[in-house]
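Removed: one protein chain of the complex. Kept in place: all other protein chains.
Chain lettering (A, B and C) follows the sequence in which the chains are written, and residue indices restart at 1 in each chain.
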Amino acid sequence: MALLNILEAVNKALETEMQKDPSIVVYGEDAGFEGGVFRATAGLQKQFGVDRVFDVPIAEAAIVGSAIGMAINGLKPVVEMQFSGFMFPGYNQIVTHVARFRNRSRSKYTLPLVIRMPYGGGVKALEHHSESLETLFAHIPGLKLVIPSTPYDTLGLLRSAMRDPDPVIFMEPKRIYRAFKQEVPDEDYTVPIGKAKVVIPGKDITVVAWGAMVREVESALKLIENDNISVEVIDLRTIAPFDRETIVESVKKTGRLLVVHEAVKSFGPGAEIVATVQEKAFYYLAAAPKRLTAPDITVPLPKGEHHFMIDPKQIALEIRNIVSMKA
Amino acid sequence: MALLNILEAVNKALETEMQKDPSIVVYGEDAGFEGGVFRATAGLQKQFGVDRVFDVPIAEAAIVGSAIGMAINGLKPVVEMQFSGFMFPGYNQIVTHVARFRNRSRSKYTLPLVIRMPYGGGVKALEHHSESLETLFAHIPGLKLVIPSTPYDTLGLLRSAMRDPDPVIFMEPKRIYRAFKQEVPDEDYTVPIGKAKVVIPGKDITVVAWGAMVREVESALKLIENDNISVEVIDLRTIAPFDRETIVESVKKTGRLLVVHEAVKSFGPGAEIVATVQEKAFYYLAAAPKRLTAPDITVPLPKGEHHFMIDPKQIALEIRNIVSMKA
Amino acid sequence: MLFDQYNPLKKKVLQILDNEGQVINKTLEPSIPDDVLLKMYQTMTLGRIADIKAIQFQRQGRMLTYAPNMGQEAAQIGPMAATSDNDWLAVSFRELNAMLYKGVTLEQLFLYWYGNEAGSKYNDSVKVLPVNVPIGSQISHAAGLAYAAKIQKKDEVVIAYIGDGGTSHGEFHEGINFGAVFNVPMVIIIQNNHWAISTPRAKASKAETLAQKAIAYGIPGIQVDGNDTLAMYVATLEAIKRAKLGQGPSLIEAITYRMGPHTTSDNPKIYRSDEEVEAWKEKDPLKRFKNYLLNKKIITQASDDALNQEYNQLVLSTFKQVEDSGLVSLEEVFNHTYQEMTPLLKEQYNDLKKYEETEGR
Partner (left out) sequence: MLFDQYNPLKKKVLQILDNEGQVINKTLEPSIPDDVLLKMYQTMTLGRIADIKAIQFQRQGRMLTYAPNMGQEAAQIGPMAATSDNDWLAVSFRELNAMLYKGVTLEQLFLYWYGNEAGSKYNDSVKVLPVNVPIGSQISHAAGLAYAAKIQKKDEVVIAYIGDGGTSHGEFHEGINFGAVFNVPMVIIIQNNHWAISTPRAKASKAETLAQKAIAYGIPGIQVDGNDTLAMYVATLEAIKRAKLGQGPSLIEAITYRMGPHTTSDNPKIYRSDEEVEAWKEKDPLKRFKNYLLNKKIITQASDDALNQEYNQLVLSTFKQVEDSGLVSLEEVFNHTYQEMTPLLKEQYNDLKKYEETEGR
């Protein structure tokens, strides 16, 4: 067993997979020599050499595009976008190629590759360093989108991503990169893509969250400890394709749903979850499914960011509200 | 009065506004000399000169980025992305700058500009020529997204877009560019951004659509003429910010909702409309709001595209289904 | 070294054959085996006929869109003849001849343009990337292929094509720069056919030559008569040698001309003069190469007539076959989004299947 935080779990996933699979290469802006601005890839260049772990020019389109070529020619690239807010120049390659090469070539060319990126707010950063862009990947057929919320899941999910025959976008909640540690097994294990996790079972309301929001939900529960509300907390873990079954079954049981996410509300990821639930569990709903999200504004710079972030008190209030609605 | 199709309405909107407002410039790939691959800008270079109407290098980021600079320095650019599937290289500029300059500079720099692009399938085209990417704009705070479905609205909405103090994405349903003509007034008129249109009033079910889908819905109604179902058809016209009031009021009346769109389903525009409606009209719902959309796959090339497109028969079936559900 | 001799700043253009197919630069004439010369000529001939027919099929409403190659055969066949079977080809969308030479079948090419993804499922041994529509984005794919070749010590070079208009794109810049920084075995060929749809070469760049763009990346560049199969061959051969020696990418600007429309949806009469087109007919690459082979007695007029007749038939029958292939099944359309359909996709597939079975489509 090792005691790791999320960042260390990312590093360990890369390290252990690279040891097993010589075709894996890791690169990105500053990801080589110094091991990334967050040190997610620290030590890897030393261990695996500059051919397999390296710095690249500042050119996100080329980072993604070259990964496509490498994946086609026998490598398994795991590339880093320095921040999710800087993935946009590479988005053309992601949508028009990463998501499509398999289909375009009727599975002659497949792309086993992973695109990692830290995402999310609450770290008092400059502009473009705090966005939550799940929707922009989840809406694109051909991509998978994974977001872990714990060190254990990070290690297991990133391994699964690297073993997946198809491209996986792996978004890392940087706000909790170092927030807490967890014991993880030394032996090889994976966490499956496409499976949500019932973090806390309950029967009055289902709360779906992912990434840094899972902990905020857990904090919220402490605020309503004495309210006699039984909350089922689900960590979505894979945003696309998401685990409809677990969520729908949960809401069939609880009759109530709250989705909590950091992304802005309109046309955001919560809308899909709500829409799916009411398609599949309409007659079980005791109250309108709700979304607690960031408002539809650009993430403010740090001195205004508190207006944008979701806090546990809000979550607690919202849970109380929904549960108080008559069936 | 003039009898125009949608393409001609685009052209007329540009022409009439350019005559009134000397700060408008129009450019894009092949948009100058030949007037665009669809001829939407035909004749404008001759009338307004090469400084105001011109061809540019193939460089979508520079097209959008330069429009930002022009808008800041006294011009009103109306730029064309040749197809919406080729807007991705310009998406970085759209998200990180077009949507944000006002907020970033606390309204010192504002961006009165329009980005036009043909979109949608059903035209038997090559790859990347058929996508419906509404969500990718609608999810971004700071953008407005308009989609007309008739010549009259095209002319009126594009004028409004050009007069808007903020950036507007204007997506044109190319499949019906030349599908039909409509009388439009010679005198100046506009259609407001942010207002949906009740195309057909009804009381049993609300069907929301936009762009080329409005006509498909209308065709579907003919198939159920004898079913004694009173359908309210709403043309959304502005996708962001969308007219929640009109839709919510309609569903409060009908109790049923079907959203029809060309975009793929998951995390698509329909999810937001469904989620909004059940947030605002939950207790009025007689049946689960539904979405009829493209499946979650890449738009197939023409020989498989029929599997992807929505046809009136499907819409008719879906309407019957929803209405048949007991309240 | 040709790339020194023809440094783009010297404003010289590499040429070996004149417009009549006479060798005007004897010292540079390559010694290509006869069977290779023949394969080159045959592919060009097939490409030319396929091209002309594809446009006809389209005019008859039988073919969808098609992007003609006519006039650009030399810029494609010369370089491909310089490659070996190991080498990769990353195309743009106007490289029918190059693709044919590298083993993509005519049937596949027609199937693609006919609107069926199966046309991009090339045979196993074929190392060609599918037609790449988003301008410029293939260059970094090529850089990635070449990087993988390099670190896996595979004996492979990657040839990437792009148009004159494409050089304006950021994707071109990033891809070539990436390849140069990592010194990967890659050759970038710009087919400067003078037009990007209706936009003239002058709007692509203010630079006098596109070859001089190489200087921005610290790699060698060269301007070549792109309608001269031999010149294109020798330039590419040298670039491939450099690549194999670990000297990194090279950039070749092939000066050529698109004789046909941009695609079958385009009407070039709107934006260019008949005289311009006529003038380029003089430089027809097929005629030049044919004369060269006639002079070398590798072909005869009779053998050529026979070849043309054979290929005419072949093109007709191949297209007929493609036409008969009909529509793509629902399953095919769903089957290749992921290795396995997700539960949601399965549900959507089943729903549509049921719908199509009961209601038809």
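Methods note: contacts are C-beta pairs under 8 Å (C-beta built on N, C-alpha and C of every residue); 3 or more make two chains touch, one makes a residue touch a chain.
Nothing here was measured: the structure is a model prediction, and the numbers come from that model.
S.K.: Among the chains included here, which ones are touched by the excluded chain in the whole complex?
M.R.: By the stated touch criterion, the chain not on view contacts A, B, C.
S.K.: For the chain not shown, which residue from A:55, A:227, A:249 or A:279 touches it across the whole complex?
M.R.: A:55
S.K.: Can you tell me which of C:115, C:170 or C:285 touches the chain that was removed from the display?
M.R.: C:170
S.K.: Which candidate, C:25, C:42, C:105 or C:183, sits in contact with the chain we can't see?
M.R.: Looking across C:25, C:42, C:105 or C:183, the contact with the absent chain belongs to C:183.
S.K.: Kindly state which of the options C:23, C:216 or C:277 is in contact with the chain not pictured.
M.R.: Of all options in C:23, C:216 or C:277, contact with the hidden chain holds for C:216.
S.K.: Which chain A residues touch the hidden chain?
M.R.: On the chain A side, contact with the omitted chain comes from 29-30, 33-34, 37, 55-59, 61-62, 85-86, 88-89, 124-129, 265-266, 295-298, 300-308, 311, 313-314, 317.
S.K.: Hey, which chain B residues sit against the chain that's not shown?
M.R.: On the chain B side, contact with the omitted chain comes from 25, 51-52, 56-57, 59, 61-62, 64-75, 77, 89, 92-93, 96-97, 101-110, 141-142, 144, 165-166, 194, 241, 244-245.
S.K.: Using the touch rule from the top, list residues of chain C that touch the missing partner.
M.R.: On the chain C side, contact with the omitted chain comes from 9, 168-174, 177-178, 180-181, 183, 202-208, 212-213, 215-219, 248.
Just so we're on the same page, only the chains that are shown with their structure count from here on.
S.K.: Chain B to chain C: how many Å between their CA centres?
M.R.: Chain B and chain C have C-alpha centres separated by 36 Å.
S.K.: Take the average of all CA coordinates in chain A, do the same for chain B, and state the distance between these two points in whole angstrom.
M.R.: 30
S.K.: At which residue positions does chain B touch at least two other chains?
M.R.: 61, 85, 88-89, 127-128, 266, 296-298
S.K.: Indicate the residues of chain C shared as contacts by at least two other chains.
M.R.: 117, 133-134, 170-171, 332, 337, 344-345
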